[in-house]
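One structure is given below, represented as structure tokens, and several questions about it will come after.
Removed: one protein chain of the complex. Kept in place: all other protein chains.
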């Protein structure tokens, strides 16, 4: 088992229940999550030693974040306490023909307002992997610089850098994201990036469509950023808000693809990509081969869609049981 | 944007929750709705000036109806207050193989007991469209006469008459409905009617089955009632209580049909037809061409199936976004 | 209408709600059920005179069992009161890709601890059918002997013996079950058994796979145990925890199969097999022919999947309406 | 233990939850109850053989009534099925300073529409007590006549007549009630009546106020109607909707009064008076002396206020344990 | 009936349910409210013509505010749409010994960011009263200036100015509030202010304690600000979070006090003061004398404590019924 540090923002998600809109909701379901926190929780479920670093306000919401992280078996001792507020967002859950809808209310959060490294020097001590994402880079120019600083620090300590591009159109423009990524990616070892990222953010030229095309973009990205030894993402065919098909893809000296999982009905898709990332990192830390990596990660992501909340609540054994038994058979 | 008046009964619906029967229900969900009220609410969401005329008892249930109508942005000032009771019905919600089940408890309601025009003269002042339905005609012979009176009044004021046949087998017989419709339809401009209405209520001869057959019945209806300039209805393929396919059809100097929407899972189908009617009227008031009319209306109806309650809660912009983006993609 | 006695354990099921795991559940849904109790309730809904015999502790949980049984119209006067506890189990409800998960906590229950016939002599007086299951045989060697005693007693009283093998791998081994079944089956008239039972428990040799193979195993079982005049079971194609295909099969001097029902979404599959058994027994008691038997039973089982709880809540008229109308059409 | 028949209307109560008004309620809690049904259920809990006679419509609501009655251990075989509808009412639950509010929707119910004895001759066979109430008399002149017929029939069969005046101001006027009572009370053996009943309905002259005054009115009633051998009612000091003081009073050849129970908080007061009546009848059937009668009945009524629903859910043992232990001490 | 304009911020309140803390809450109850909005809703319930002016963001939360206001019968046409966000706060509901706890997350809201009058000129046209509060003054120096501007405008239009000091210690210091109030109060006609306001904000010297002392402070305030013709506030004795005693006090050429209302249990105290203010303004608009004013307002405030949400949901008739009947008696 490995030691992993993830660093990023964690927010309070306020969601409607099935069949309600924000305007008809008399209550909101509360979940605390964020890409890096979700990866941390999944990896702890898989048995790794994980630290999640973030900053939360000194109030009940901040304390609840710490309790949630602790409950999951993730080390909360690098969660800073202070600053103005916890970022929030409202999720109008989609169903059938109706897509989910998000209202962000995250500006000015305790984490976003950070402008210099506030963590102690030993944050990355002994870590095998540091996991970061493009969302943090989007929060402020200072955060973009800080990310580079953390990536460099990681390499100094012999720690690999994992990075999920995770582009959010309402946080920054494609141009701004492209500039930042050009500075960040040379420091990255493992990268979650897809075809659209390649074309619109990384300046890879669009190719004529073909079946195996993700492969081509992976190859082009790696040629451009040779430090990246692993690229991965999921392909999602969206039939409706309740029904997707999910296929994992991976580039590691060659292209690998998982079987396609049919997700229907989807309970909660938030965190599905993070579950996939965590599955990839788990595979790397336990020495799986590329095909095993992508199979495990995709199965983990599929299971995530069956539970409420951002966090994937499955152990490695449960993911493996699902891979061998398929879905739906009760053992009793 | 136009001015529309709808007039009809509004009832309290008491529904079970998913997976329960009436006999196992410890609580019932409360929704207030009715065909004409639902059309009013949808049109207000689309930005029109809408008045809903009905009669409710002078108690908390009646006052709640007024609040609900007001909340939706519909003018409640033509809601009369008085009479014995609010009509109610119980809906045992269906799911999968199990069809929904309705128990009506609507006899003797404040609205049904009306036997002469109790509204002030200016009810239809300035209105572009008056929307009525066959359910009102079924309530009593007096109501059938009153409907004709309102239709004539509308035409005197230069207001178009929209009419949804909406046949309910447990309110009256096919013969009684046929007689009433024969008297009502000559006063109608826009009519929601389908193939079964044509054959069993309007006396159109049944034809040999063929793909495009709704078209033939529309044509026959229009030949019989030449005042009707627009006919519309939906075709519904019912796979189960949770899964339908919905196609909108329209006759306006020719036959038009929407793409087919797959509705799965269905959250609440009550009001789906009313959402379709409202979509049609919206299109008419905003000058859409026939194909746009039926496309918009069908999309609006599809979205209705994703929310609890009778009322369609979507703006014209949201319907259009759904038409261009398809379902299920979160924007964030 | 007939008179039926069923005898077996009834347990408290504590289930999670949709999208939750046991670890995230702040409450559990409570249902009281068990194979023989479920058959009893279904048969009472179908209009038969049914007695359910079991033993429950002398506390509120035991009293609740009696109330539930009484509510369903089943005679509770043969429910013994005493002993240490009510057996319980936890069901983490599955959905989509995630299978349901069961934690049994049933050891040492009031029923399981029974070691001699504690019921009065007239338990089977006037009964047409006595329904038992292999779960009871698995509880203890004493229970296995007692079952044989009850079966013999039934035949003395001119009462047919119905037996559902209902193998549970975590109650006993295949070898132990096989030994017990070899002693029990010679006393059985109607038997629910499937292909896997035949191969792994009854020592029937596995055959090369073919479409109609269940038929072959039925025939082989009947050759081995000629007293069995009726064999039945369902074939279930499991697409996911939410979507199955269900086909009923029957052997009664020949092989019969129902149409295939698509179950989607499944609300609660616990008790689906018991609903099928009850449908079979109902058909026998009302003189249906084999094809009618299997059609009715499969339709009853399909409807069961649309309601929460172990018990099938449908009357014979409702099952028949579903068979003729199909699913999903509201009558109003 | 005795045999009791109660006859009266049972309705569906639709209640708001704590802190909501009807206008803000998105759901209503469903309880089925009525004075005579509530007395029946209490007496069954106390171990008596009880039959409840009523009439319910032939739909799911009617069937649910039968199941609820059966569950409670009351014989439902005298529940007639047919007629137009189940009476309903809406209860806006009170709390603190805010009183509860009732909207009746009970006109035209299956029970109210009865105009001649529809029950078989053996309804009262072997009964010790027939329990009726003034609410039934208020439903129609026919019902008033029918009640007299039932009372006479009871006496012919050697069965005592219990009658709860239970005056409801919105069902009939004091004058009408007074006329009816003058005809009914000569046939009554046990009567629930209070001071206000005496003054406003029974024509007893109001006296100057004094502490023991209920006694005086009881005496006056009995002098007027010497057939009445037992009179009883509760005195209720209402501090708020959540806090009452309850004292039971009784006249049986002398005046008896219970200790005063402080009820705070009150969960649901509907059915409190019926629990008191059932306690009195239980005492009569088990040969308690007058002081024991009133003490037991008042304790039973107090406990009723701690549970949701009309029905008192306590056994005689539980009532007695409460009388000896007082409230609030957990045994573990 | 009068015409009233209220202007202020409206926020989304996210509350825990009874017995939960923020850290244990899996969902939050959503209520939309604010002092001036609450006053507007109460006055509309009392039958007045009321406009509420505020600014909300152009998203679902903003639209929900408009629907809520419209539902209550308040004119929403002066609600501006735009700006960054809707202010929110979290309320950990108190009970018994545990006080409620508030976490504000209101900085940078669409309303707070307003820095010049964005409303059309006719906002106050025809208004009898303009109601404002000190919370708005606390939001920014610009808002303080704007309030003075609105007050002057009101007086130009012959409209009275009502002002609730409503000091919030976590929005500004006592010194800052004191400075602002010194500039605002000369423009005020009706003022809600209490003893603590007088001493700590208005610079009135503290006096030796005595029973009738609020009277003295009212007199001193009025001497200092002679334009104020009416002063009012409530005295609250807090026994616990669930139990208060509430007494209304009023100065209008003399001191008046209501009876004391015992509030127990308290469902939701947020908005209690606003209900009192609305009661005062209702009395002024309907010509009540001072004693009637304070009695009505206190009764209205008492009822508010029995319902969830900020808004008082009672009509003038209901308040008066409560005043004459007292609490807790059901009429049926």
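Just so it is clear, A, B, C, D and E label the chains in written order, and each chain counts residues from 1 on its own.
Heads up, the rule we're going with is that a residue touches a chain if its C-beta (ideal position, glycine included) is under 8 Å from a C-beta of that chain, and two chains touch if they have at least 3 such contacts.
Note that the structure is a prediction, hence the values are computed from the model and not measured.
K.L.:
What are the shown chains in contact with the chain that isn't displayed?
P.N.:
Contacts of the omitted chain with visible chains: A, C, D, E.
K.L.:
Touching the absent chain: which residues on chain D qualify?
P.N.:
On the side of chain D, residues 261-268, 302-303, 305-309, 313, 322, 325-332 touch the unshown chain.
K.L.:
Could I get the residues of chain E that touch the absent chain, sorted low to high?
P.N.:
18-21, 23-24, 94-102, 104, 168-170, 238-244, 265, 269
K.L.:
Can you list, in ascending order, the chain C residues touching the missing chain?
P.N.:
On the side of chain C, residues 14, 21-23, 25-30, 59-61, 63-64, 67, 84-86, 88, 90, 92, 101, 103, 105, 107-108 touch the unshown chain.
Quick note on the criterion: only the chains that are shown with their structure count from here on.
K.L.:
Could the interface between the copies chain B and chain C be described as same, meaning over half of its residue numbers are common to both, or is it different?
P.N.:
different
K.L.:
From chain E, which chain is the farthest off, judged by mean CA positions?
P.N.:
C
K.L.:
Going by the contact rule already set, what residues in chain B reach two or more other chains?
P.N.:
21, 23, 67, 101, 265
K.L.:
Chain adjacency by touch: line, ring, star, complete or other shape?
P.N.:
Contact pattern: none of line, ring, star or complete.
K.L.:
Return all touching chain pairs.
P.N.:
So the chains that touch one another pair up as A-B, A-C, A-E, B-C, B-D, B-E, C-D, D-E.
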